[in-house]
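Each remark here refers to the structure printed beneath this line.
Note that this complex is displayed minus one protein chain, with the remaining chains in position.
Let's look at chain A:
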């Protein structure tokens, strides 16, 4: 019997228009590096990272999807199994922000009802080219009740936090299937860790 190296497995999905930086965000999170010249994702890509949260070893299985409409029939089949979905737009391109509502609708249609969501406004290092204000991001976040962060894969702003927050949200409602009744203690340590890193 193989030894299990983790306590929980979370499946995450990255969606958003093409060129907003989904692959770069994932690369920053999984390899802590940045590369401006990523080739476009065709179909679906995949990375794994194990993190520790609330005393649990959590394996994050992260799927990276192609942004263009043509690939939706391929990529929507992954929505169902996802426990958390990152919706990414590019703050230097208003169109990608306007499409967030479209992506949210996609989630409603194809994902589990209780899927955790998070909106990311990426490329926040490029302030001189900004087309979408942070306020508009906050507004859409309030409107849909979805947490929101501005990130930069390039300058490494909020990337770790984004993935960890999403994982935390999933963990919070994971029934104690694999947890001992020490749940109460775990909850407080979780609270501290998520509150402290803003």
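We adopt the following convention: contacts are C-beta pairs under 8 Å (C-beta built on N, C-alpha and C of every residue); 3 or more make two chains touch, one makes a residue touch a chain; residues count from 1.
As a working rule, contacts and distances are computed from a predicted model.
Chemist: There's a gap in the complex where one chain should be. From "TBC1 domain family member 13", "Splicing factor subunit", "NEDD8-activating enzyme E1 regulatory subunit" or "Ras-related protein Rab-25", what does UniProt name that chain?
Modeler: Result for the unshown chain: "TBC1 domain family member 13".
Chemist: Among A:57, A:70, A:102 or A:142, exactly one should touch the missing chain; which is it?
Modeler: Only one listed residue reaches the unshown chain, and that is A:70.
Chemist: Touching the absent chain: which residues on chain A qualify?
Modeler: Its contact residues with the unshown chain are 2, 18-19, 35-40, 42-46, 48, 59, 61, 66-74, 77, 92-93, 125-131, 154.
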